[in-house]
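Every protein chain of the complex appears in place save one, which is left out.
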Amino acid sequence: MTSQDYTLAELAAFTESRLEGSGECRIRGVAPLESAGPDDISFLANPKYRAHLADTRAVAVILPDTESADAYDFAVLRADNPYLVFARIARILLNPVPRVIPGVHASASVAAGARLSDTARVDAQAVVGEGTVIGDRCRIGPGVVVGDNVVIGDDCRLDANASVLDGVRLGARVHILPGAVIGGEGFGFAHAGDHWEPVPQLGSVVIGDDVSIGANTTVDRGSQGDTVIGNGCKIDNLVQVAHNVHIGEHTIIASGTGISGSTRIGRYCTIGGSVGFAGHLEIADGVTFTGMAMVIGNVPEAGVYSSGIPAMPTRDWRRSAVRFRQLDEMARRLEKLEKAMENTKERDEQ
Amino acid sequence: MTSQDYTLAELAAFTESRLEGSGECRIRGVAPLESAGPDDISFLANPKYRAHLADTRAVAVILPDTESADAYDFAVLRADNPYLVFARIARILLNPVPRVIPGVHASASVAAGARLSDTARVDAQAVVGEGTVIGDRCRIGPGVVVGDNVVIGDDCRLDANASVLDGVRLGARVHILPGAVIGGEGFGFAHAGDHWEPVPQLGSVVIGDDVSIGANTTVDRGSQGDTVIGNGCKIDNLVQVAHNVHIGEHTIIASGTGISGSTRIGRYCTIGGSVGFAGHLEIADGVTFTGMAMVIGNVPEAGVYSSGIPAMPTRDWRRSAVRFRQLDEMARRLEKLEKAMENTKERDEQ
Partner (left out) sequence: MTSQDYTLAELAAFTESRLEGSGECRIRGVAPLESAGPDDISFLANPKYRAHLADTRAVAVILPDTESADAYDFAVLRADNPYLVFARIARILLNPVPRVIPGVHASASVAAGARLSDTARVDAQAVVGEGTVIGDRCRIGPGVVVGDNVVIGDDCRLDANASVLDGVRLGARVHILPGAVIGGEGFGFAHAGDHWEPVPQLGSVVIGDDVSIGANTTVDRGSQGDTVIGNGCKIDNLVQVAHNVHIGEHTIIASGTGISGSTRIGRYCTIGGSVGFAGHLEIADGVTFTGMAMVIGNVPEAGVYSSGIPAMPTRDWRRSAVRFRQLDEMARRLEKLEKAMENTKERDEQ
């Protein structure tokens, strides 16, 4: 996988990390501690994996300041954030995003009125609709459907079988992973006595720069006004973003999370997996939710929030789950006892 | 986005809502209170947004009876259900479902034995299988796969990259959103000691009229007998409907919900986001589950049901989560104390 090699000293300079020991060794690849070879650099970010330090064959390891390296032979790069330095070195060494080869595959279907950059690529069986504009160095992957009047900025990648529907606007360097659906109709129905009537979904989806949208994730178009995803947001697989949701810049959302209609999430939030948001909520900047949290109220202050019950042996769980239904009654009985005890004491003290 | 305009009086008549003030103003569009212009009608359904009434530039607003309009300049349409009247006016003014242009795109692949209405459309890169019948004014979107022997009623829309597999039957006016999978093989495996053996999934999927199936939602074919979705059901994105599930008419299901095999859900149910249903359950008509509810028993009576723990600061949550495991023990200690207190009292009273 190696494409180029550098000395450790060069990599330290490029990434502004601190070299310990000789910087002369040549680095050709990156690998996890347990599978690294003698040309590889590795890293330790999660102390869980510390035991692998003793056995690694890596020639150099990126370590946080808190981790002693006295017992080991490898060279060391010191970094506040070893994972970030690792990421940068991996990008320098391996350049894993393949260069885009311009052109339209013979089997693709591009509307006469679409405007594609000369440097963009449209892969096999892809579809590009009327009035759509595609920027420089974009890659429209195989089987992708891009609707009419879509605007796609420079350096975007749309992976296999993704769908980006009519009127959606993507910034620059947006990455849409396979099977994602951007701009599906919002889920809006008005109750009409004995049936539901569709509410026209007239808005679109606007996605900023440097956004990543995961595989099979769905981002619905707004009902009135747009659904908006800010610059730098990173959204994982199988996430639901309902109509008119706004997500602030640089917020990161793990897989399986669902965000109901018109909820607004702040900037620099961190949202764990399978979190559920009710609709019409306001979440402040800098809020973290741990996985499976159930968010049914506004969160006006930054901080870390959680809910859910961690798994336990089923026998124990059954007993606790039954008692959960009695919790209010238990609390009342506790109060009553406290009063009775108070009375007893008072009487005794008389 | 305007395509036609009407006077407010005409719109009041069409929607059987009550006009307050002059009906002569012309309405050209619909918009949220905060972005409406002087040709637009807006509405207030959620009192959360009441503050916008003071600032709106809308020429008319649809209001419930409970909402005073004395302080404002706009004309008023009174309605029991402002959202429904808004939906109808939006459809009248904007007609947002594009007219279907009949024909088969040159890049589509339609089997020789498929029978398509002359008024149907098959878009770019779509596939239609042998023996499949497609009704009037249907739109088979780009990249859609329709299998063999599928029956699709009139006025259906199948959006980009959806898959409707062999033998599935859709009623009229069914809307399948992008990436949805209808008729994938059910998840049936029999335990055979040291491995799992596939159980043939011999049934199909039958979907009634006026059903909407969300983006990347999956509806599996029955193992024996069919999976059935009744008329008028509205199902959101990323929902799982397992084999042999039956969903009664006009039930609405929000995103992320999973329904396990052979569960039967009644008519006119309202199911929040990310609700989980165990298999083989019976849910009555008119049941509402709030988001993230965990349904592991039958629900024989209409009503509103919930579960889950709302998110709270993580520090507080940790403490409560630990105590949850001790709940049964706490309940027993509480009982013991009550008895002791009873004894103390009795003794005191002797």
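By letter and in written order, the chains are A and B; residue numbering begins at 1 in each of them.
Going forward, a contact is a pair of C-beta atoms (placed from the backbone, for glycine too) under 8 Å apart; a residue touches a chain by one contact, two chains touch by 3 or more.
As the structure is a computational prediction, the values presented were derived from the model and not from experiment.
Of the listed positions A:Ser22, A:Ser68 or A:Asn81, the one in contact with the omitted chain in the full complex is A:Asn81.
For the chain missing from the display, the contacting residue among A:Gly129, A:Gly167 or A:Gly214 is A:Gly214, taking the whole complex into account. Checked against the full complex, the candidates B:Ser17, B:Ser42, B:Thr132 or B:Gln201 give a single residue touching the omitted chain, namely B:Gln201.
Contact with the omitted chain, checked across B:Leu19, B:Val133 or B:Met294, is made by B:Met294. Residue positions on chain B in contact with the hidden chain: 107, 109, 125-127, 129, 143, 145, 147, 161, 163, 165, 179, 181, 184-185, 187-192, 194-202, 216, 218, 220, 224-225, 238, 240, 242, 256, 258, 260, 274, 276, 278, 280, 289-290, 293-297, 299, 303-310, 312, 316, 319-320, 322-324, 326-327, 330, 333-334, 337, 340-341, 344, 347, in rising order. Residues touching the missing chain, restricted to chain A, are 1, 30-32, 35, 46, 48, 81, 83-84, 86-88, 90-91, 94, 96, 105-107, 123-125, 141-143, 159-161, 175, 177-179, 210, 212, 214-216, 232, 234, 236-238, 250, 252, 254-256, 273-274, 291-292, 308-314, 317-318, 321, 324-328, 330-331, 334, 337-338, 341, 344-345, 348 (touch as defined at the top).
As a working rule, only the chains that are shown with their structure count from here on.
Rotation angle relating chain A to chain B: 120°, from a CA superposition, given to the nearest 5.
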